[in-house]
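Every protein chain of the complex appears in place save one, which is left out.
Going by the order they are written in, the chains are A and B; count residues from 1 in each one.
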Amino acid sequence: MSVDLATVKRVARLARIAVSDDEAARMESELNGILGFVEQLSEVNVDGVEPMTSVTPMLMKKRVDAVTDGNKADDIVANAPNSDRNFFLVPKVVE
Amino acid sequence: MTLVDVRISEPKRYIPGATGDWEVIIGMEVHAQVTSQSKLFSGSSTVFGNAPNSNVSLVDAAMPGMLPVINEECVRQAVRTGLGLKAQINNRSIFDRKNYFYPDLPQGYQISQFKDPIVGEGKIVISVGPDRQGQFEDVEIGIERLHLEQDAGKSMHDQHPSMSYVDLNRSGVALMEIVSKPDLRSSDEAKAYLTKLRTILRYLGTCDGNMDEGSMRADVNVSVRRPGEDFGTRCEIKNVNSIRFVGQAIEYEARRQIGILEDGGTIDQETRLFDPGKGETRSMRSKEDAHDYRYFPDPDLLPLEFDQAFVDALKADLPELPDDKKERFVAELGLSVYDASVLVSEKAIADYFEAVAAGRDGKIAANWVINDLLGALNKAGKAFEETPVSPAQLGGIIDLIKDGTISGKIAKDLFEIIWNDGGNPAELVETRGLKQVTDTGAIEKAVDDIIAANPDQVAKVQAKPSLAGWFVGQVMKSTGGKANPQAVQALVKVKLGLED
Partner (left out) sequence: MTDLTHLTIAEASKKLTAKEFTALELTDAYLSAIDAANGTLNAYTTVTPDLARAQASASDQRIASGSAGVLEGIPLGIKDLFATQDVHTQAASHILDGFKPKYESTVTQNLWDAGAVMLGKLNMDEFAMGSSNESSYYGPVINPWRADGSTENRVPGGSSGGSAAAVAAFLCAGATATDTGGSIRQPAAFTGTVGIKPTYGRCSRWGIAAYASSLDQAGPIARDVRDAAILLKAMASVDPKDTTSVDLPVPDYEAAIGKSLSGMKIGIPREYRVEGMPEEIEQLWQQGIAWLREAGAEIVDISLPHTKYALPAYYIVAPAEASSNLARYDGVRYGLRVDGKDIADMYEKTRAAGFGDEVKRRIMIGTYVLSAGYYDAYYLRAQKVRTLIKQDFETVFHAGVDAILTPATPSSAFAIGDKELAADPVKMYLNDVFTITVNMAGLPGLSVPAGLDAHGLPLGLQLIGKPFEEETLFQVASVIEKAAGTFTPKKWW
């Protein structure tokens, strides 16, 4: 499988990365190089093979239901590029 | 999923159009906030309405290197709900990431369940009606699945001319997404479904069902078709936040789609918003991008696994659910199906009723709760939780009738006194002198006085015995309603010589 320029642009849009036409063209050849390389996986017979989930067979750890965190809004917004009264501010979103 | 039509098209549900009849097809996706202290994957609080970003942990804000750890209570709540929906419980389920960008979605993905949800197929029986003949129809609505997922934060758009304000307090709160099959065929059915689902969740204590605070929200899938044809193209109406609005949204949307189709147009599959002010649905502008959520199993979380013993223990602890309760009320207490339905419609009412009925006649208790209590609440515009009369007080009133201390009529007055001023029913009867007069001597004197004072009536009653009632009324009046009505009736007949 390989990608064309339109696909590169669509993927960049999905990934929210602005790309110029030149960048898109360069990415097209790089991505096709990588996709060509990974193509060899298609020769592996994976019939009946379970996808890997965990190195060590174990049950997922669970938390007890208790409030143990929060009440640190100042810390939460401490690194924010733009905040007001502990809200994060972003360019207006239209629904 | 393959959509299977399990319903029979019936003319009574058709919507007449300009060019013939139409049928509306509805499926619901309900987001129900799990009742828990802390969030699905972090230890911050789920309390509604706190200061901005105060219920937020580093995990909820998706700081670099933060990891989710699942809340065991949320798992139990989902399983309980699944059991309450008579659904398949999956002992192994997977958390996936649903990837998209939005400012109130800090991780850039929502942790949800996609291919392997915790709960599979189940069902809810709804009761629709009454129709013109006063009949109710029970309809079984299929549940497709229930899965656990994270809620998003909240963006506010009215604080600033060019900026949106983002608060992550809700970010990461556990939701159950409960997906119905496309089995609903009218706005009334949709409303009945939501009402019933909410009742079940409240009985289970797994969601408070409070739509005002957003702890229960519905996405409604609506399509229309000619009766008997295949399913049409559907539109999804997002985040409708009251049962009444769900009804309005469906009515509007069905009409809109019928209008387009009758004009020769086609329906675009899209996401729409309901505007409660206008009573209309409109297309969402921000969803112009075709979505590609790139689901994949969350590598930070292992599969969620539990054994059958875990499920069985939760099952053994499940409270009695409304359908079972209704059946029991009918079978054991002899209530009518209608009365039983009213009483189980809310867990609080059912609990109240059971407290009143304990050790008393079920039918009498039901009449008092339905006619007097619910009637008074309705008249006063009060919610059930605000009732000023406790089950003990109402039970006391019923006891006083049963042992002959007060008459049924006085009981109504006593109920009103307690409604307004409170108090112990037995004490009130004493202090306010409401006790029924059963002393025959006193009643006899009152009867004699009325007969002596009304010779004309005495003459008439000989020709027309039904006039005896007039004498009874006069006696009751002169005794302030406290005389035992049966005793008065008997004495009047004897004194007037009407005995056969």
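Basically, a contact is a pair of C-beta atoms (placed from the backbone, for glycine too) under 8 Å apart; a residue touches a chain by one contact, two chains touch by 3 or more.
Model, not experiment: these values are computed from the prediction.
Asker: Decide which residue listed in B:58, B:118, B:258 or B:377 touches the omitted chain of the complex.
Answerer: Of all options in B:58, B:118, B:258 or B:377, contact with the hidden chain holds for B:58.
Asker: In the whole complex, what residues of chain B lie against the chain that is missing from view?
Answerer: Within chain B, the residues that touch the unshown chain are 58, 61-70, 97, 99, 101, 103, 106-109, 164, 166, 292, 294-296, 299-302.
Asker: Which residue numbers on chain A touch the omitted chain?
Answerer: Where chain A meets the chain not shown: residues 1, 3, 7-8, 11-19, 27, 30-31, 33-35, 37-42, 44, 46, 49-52, 54-56, 58, 60-61, 63, 72, 75-82, 88, 90-94.
The definition used in the following text is that only the chains that are shown with their structure count from here on.
Asker: Distance from the CA centroid of chain A to that of chain B, rounded to the nearest Å?
Answerer: 41
Asker: Looking at the complex, which residues from chain B come into contact with chain A?
Answerer: Those residues of chain B that touch chain A are 36-38, 42-45, 51-59, 61, 69-75, 101-103, 155-157, 159-168, 273, 284-286, 289, 292, 294, 297, 301-305.
Asker: Given the complex with chain B, which residues does chain A contribute to the contact?
Answerer: 13-14, 16, 51, 53-54, 58-73, 75-77, 82, 84-95
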